[in-house]
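Please read through the structure below; I'll follow up with questions.
The other protein chains are all here in position, but one chain of the complex has been omitted.
Chain naming follows the written order as A and B, and within any one chain the residues start at number 1.
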Amino acid sequence: MFSLSRKNVITLVIFSAIVLTMPIWLKPLGAAYPGLMQKFVIYAIFAIGFNILFGLTGYLSFGHAAFLGVGSYTAVWSFKLLTMDMIPALIFAVIFAGIFALFIGYFSLRRSGIYFSILTLAFAQMSYSLAYSVLTPITFGETGLLIARDDPRAIDAMLGVNQSASGMPVPSLLGFELGGYSGFYICAVVLIVAFFLSQMIFASPFGMALRGIKSNQTRMMYTGFNTKPYMLTAFVISGMFAGLAGGLLAVTDPIAGAERMKWTESGNLVLMTMLGGVGTLVGPVVGAWLIKYLENIFSAINTNMLNNFFDFLPDGVQTVMVTVMSKFVGEGWHLTLGLMFVLIVVFLPGGLVEGTERLVRRFRRIAGPSDEPTGKMASGRAGND
Amino acid sequence: MTNQKIGRRRLLKTMGAGFAATVASPLVFTGRGHAQEFCNNPGDKNPIIGFNVPQTGTYAEEGLEQLKGYELAVKHINGEGDGGMMNTMTPTSLKGNGILGRKLQYVTGDTQTNTDAARDGARRMIERDGAIMVTGCVTTGEAVAQQALCHELGVIYMSGLTHGNDTTGKDKRRYGFRHFFNGYMSGVAIAPILAEEYGRDRKAYHLTADYNWGWTREESIMNATEALGWETVKAVRTPLGIGDYSQYLTPVLNSGADVLILNHYGHDMVNSLPQAVQFGMRDRMINGKQFELIVPMFSELMAVGAGDAVKGIIGTQNWNWQLEDAGSKAFTQSYGAAYGEPPSQSAHTGYVQTLLYADAVERAGTFYPPEVIRALEDFEFDGLGNGPTLYRGSDHQCFKEVLVVRGNENPTSRFDVLNVIGKTPREEVIYDPAIFGGELGPYEPNQC
Partner (left out) sequence: MDAILAQLLNGLDKGGAYALIALGLTLVFGTLGVVNFAHGALFMLGCFCAVVLRQLLTIETVTVDPTQLSPWGAAVEVRTPLVQAWLGDWGAFLVDYSVPISVLFAVPVMLVIGIALERGLIKHFYKRSHAEQILVTFGVAIVLQEIVKSFFGANPMPQPIPTDLRGAADVGAWLGMEANQLTYPMWRLVYLLFSLGVIGAVFAFMRFTTFGMVVRAGMTDRETVGVLGIDIDRRFTIIFGLAAVVAGVAGAMYTPLLAPNYHIGMDFLVLSFVVVVVGGMGSLPGAVVAGFLLGILQSYASMNEVKEILPGIDQIIIYLVAIVILLVRPRGLMGRSGIMEG
C-alpha cells in the first residue's frame, strides 16, 4: 500500500517543505497572512482532487464546485448541531460530498466527452440555483449559513464544553481553538496527506487502469475490463477531496454560501488545473496558487500603492507608469488574469509545470547533451489527450 | 526507473522530521499577540482602514462609486480638500487632522460581488494590512458575510450599500453598523405617496427576486401597501439574474391587477422594468385605472441602466445629491470638484460611514472597538445629508428620513434621472427591532 518510488518520496519531502515554509517565502510576495495561506492550501487540495479525475481519466467535470459547497454546508451544520470540533465536521463533509458525487457520477458517467461535462455542469447549476432560493431553510441562501452563539451543538452540550465566553464560538481541534496560523498548519498537514494520497493513486494499479481508460476506453473494454466502477471510484474520490476542501473552508472560516457552488467556481478550478498542467502532480497546486495570488494580491493594489512604488522615478515618468500599471491591477486585475492565460498557453504548452520542463530540457539540449529523459516534477504525468 | 519500497514506519519518520522542523515556525510569526490588547491596535502608527467593494463583475460601477466616496472621506478627515460634510456635521469631534491626531490611511480590495471573495479581502485587510476598520459592499450577501467575519475577528465593519432587512435584523452583529436604509423602511416610506398618487383601491401584482433580500422586501412592501387598503393579487418569485422576464410578465396584464411592483435590485431591475414597459403595461387601463409600475428601491446607476423606462416610476432612495440641505450641498460641491460629476447614494453612504467611524473614535478617545461601538450606539447627529439621524444601539441601524423619488420625465443629463418628490419623516419609519430577531453578541472581541 505505502509504496512510493524514491523520486516520489523526494517530491513529497520537497513539497511538504515548500508548503510548511509558506509563511517565510510568501512574505516578500506580500501574501504571508493566514487568510490567504489557508486559501492556498485548501484550493490546492481541491485542485489535486480534481486532477485525480481529469488528469488520470481525461473526464472534464464542470460541476466540482457543487461538492465543495456540499462539504462546506455539511461542516457548518455539524458546527451548528453537533460540536465545534473540526474532526466530525470534516468526516461528515467528506462523506456527504462522496454520496453526492456518487449520485451525480452514476448518471454523468454514462456519457463521455463534452456530454459528460455538460451533465456535471447541469447538476451543479441545479444545486446552486436551489441552494440560493428554494433550499434557503437549509442553506440560508444569499446571506449564507452562519454559526450563532445559541446553536444547539448537542455533543458540546453533552460534554459540557464551555462555549467561549467572549465573541463567537471558534472551530477547534480536540479543545485547541483554531484560527490564523494554527488553522493554516492544520490545513497544510491535510494538504500534504492529500498530496501523498494522490501520489499513491497515480502510482497504483488503479491509477494505471484509469490511464488506460483515458488513452483508449474501447480497447480497455474489449480486453474484458469493466471500466465503469473504476471511473465511478475516481469520480467519488475526486468529489470527496472537494468535500474535504469545502469542509476545511468552513473550518478556517465558518460560513457556507451558495456562490461556492456556482459554475464560475467550477470554471476557476478547471482553469487552475489547466494552468498548472493537467495530469502532473504539482501542476494543479501551482495553478491554484497563481490564480488565488492574482485574485487576492493584484486586486488589492491601488494607485496610491503604485505611486509609492514608482516614487523613485521622475514625476512625468511616474505618472505614465502608474497610469499604465493601474490598468493591470486593482479593478483591472482580470486583464492580467486573461493575458496570463493566453501567454501561458501560447508559450508554455501543457501548462506551467510541463511547459517549464520543456523549456529547461530545450535549454539543456542546447547547453549540452544529457540523458535525463524527464524532469523531476512531472513524475505522474500521463500525457494529455 | 526503480521502484524502491519504503516501509510505513520509515515514511512516517521522514514526514515527522520534516514537520517537527517547521512546526516551530508559527511561534516566531505569531509573537505579535503580546504587544496589543486588541486586534490591529494602531499604537503609535497611522491607523489603516480597508475599503472592500466590488471592482469587477456586474456591480463594479456601484462599487467604484463607493470607493470614490471613501477616498474623499479620507482626504477630508486628513484635512485635505474643502472638508465637505465635516463642516456641516453636528455634533462633531473631527478636527481635520486625521483620527486622534494621526493621519488616516487606507487599503482597497475587490469583493467581486461574491461573499467568499469579500471575506478573503476583509481577511487580507485585517491580517496583512492591519486594518482597524473594514467597510464597503453593494449587496446584503456581502454585508452579512463581512460583518460576521469582522465580528469574529474583533474589527468594526461599517456596511456600504445593503438594503436587506437581515443586515441589521436576523444577522445583525455587535461589530456591524449600517447607515443605509432597509426594505422595511422603503415599504413604510413609499406607502403614503402611493396612496396619494394612485389611490387606496388598487390591486397589486408582485414580481420578486427569489432570494433573501427579495423576500424581505416583498414582505415589507406588501404589509405597507395592504395597510393602505391595496389588495395583493399574486406574488411571483423570479430566479436571480435571469435577464429575460417575459414569461413572468405575460400573465400580469390578464390577472386583474392594476399595479406591478418589481422587487428587483440592480441588474434584475435594469432588465425587468424596461421589459415591463415594452409589454405595453404603462399604456393600459385596467379596472378603469391607469396601470402603474413601482420599483420600491432605486439607485442612480440602476435608473441610468433602465434608460427611458424609468421615467415617472416611483421608488425610494437613501440620499440624492439634489437635496437642498447644507450637508448635501457641501458634499456635492466637494465631490464634484474632485471627480467632475455629482455623487451617487453609494458614494454618499460610503463617505458618511467613514466620517461617522472617525468621529466615534475621536469621541471615544481610543481605537479600542468596544469603546468605539459604545460611542456609535445611540449616537444622534445631523448635517450629513439625511436630516437628524439616530444610530440605534439595539440593532445598529440608522434612522433618518427616507426619500421618495420619481424618474425624471425630462432629464438634462445622466445625473438628474431621479427627482425627489417626498420625504417620509424618521418617526414614521422607526420600528421595533424585535420584529426581525437576531442577536448583536458581546462587546468583548475575540483575538484576531
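Assume a residue touches a chain if its C-beta (ideal position, glycine included) is under 8 Å from a C-beta of that chain, and two chains touch if they have at least 3 such contacts.
Being a predicted model, the structure only gives us computed values, none of them experimental.
Considering the entire complex, the omitted chain makes contact with A, B. Note on the undisplayed chain: of the listed residues B:100, B:195, B:304 or B:430, the one touching it is B:304. Among the residues B:102, B:234, B:374 or B:392, only B:234 touches the chain that is left out of the figure. Note that of B:275, B:316 or B:424, the residue touching the chain absent from this view is B:275. Across the interface with the omitted chain, subunit B contributes residues 57-61, 64, 210, 234, 236-239, 241, 243-244, 246-248, 250-251, 253-254, 267, 270-271, 274-275, 278-280, 283-284, 301, 304-309, 321-322, 329, 332-333, 335-337, 340-342. Interface residues of subunit A with the unshown chain, by the touch rule above, are 58, 60, 107, 110-115, 117-119, 121-123, 125-126, 129-130, 133-134, 263-264, 267, 270-271, 274-275, 278, 327, 332, 334-335, 337-342, 344-346, 349-350, 384-385.
Basically, only the chains that are shown with their structure count from here on.
One inter-chain figure worth recording: subunit A and subunit B are separated by 31 Å, centre to centre, where each centre is the mean of the chain's CA atoms.
Those residues of subunit B lying in contact with subunit A across their complex are 1-8, 11, 14-15, 18-19, 22-23, 25-26, 29-30, 55-56, 60, 64, 106-110, 114-117, 119-121, 123-124, 126-128, 139-141, 144-145, 148-149, 151-152, 154, 164, 166, 170-171, 210-213, 237, 239-240, 439, 441-442, 444-446, 448. Subunit A contributes residues 1-7, 9, 12-13, 16-17, 20-21, 23-24, 30-36, 39, 129, 132-134, 136, 140-144, 146, 148-150, 164-168, 170, 179-182, 185, 189, 192, 249, 253-255, 257, 259-260, 295-296, 299-300, 302, 304, 330-331, 333-334 to its touches with subunit B in the complex.
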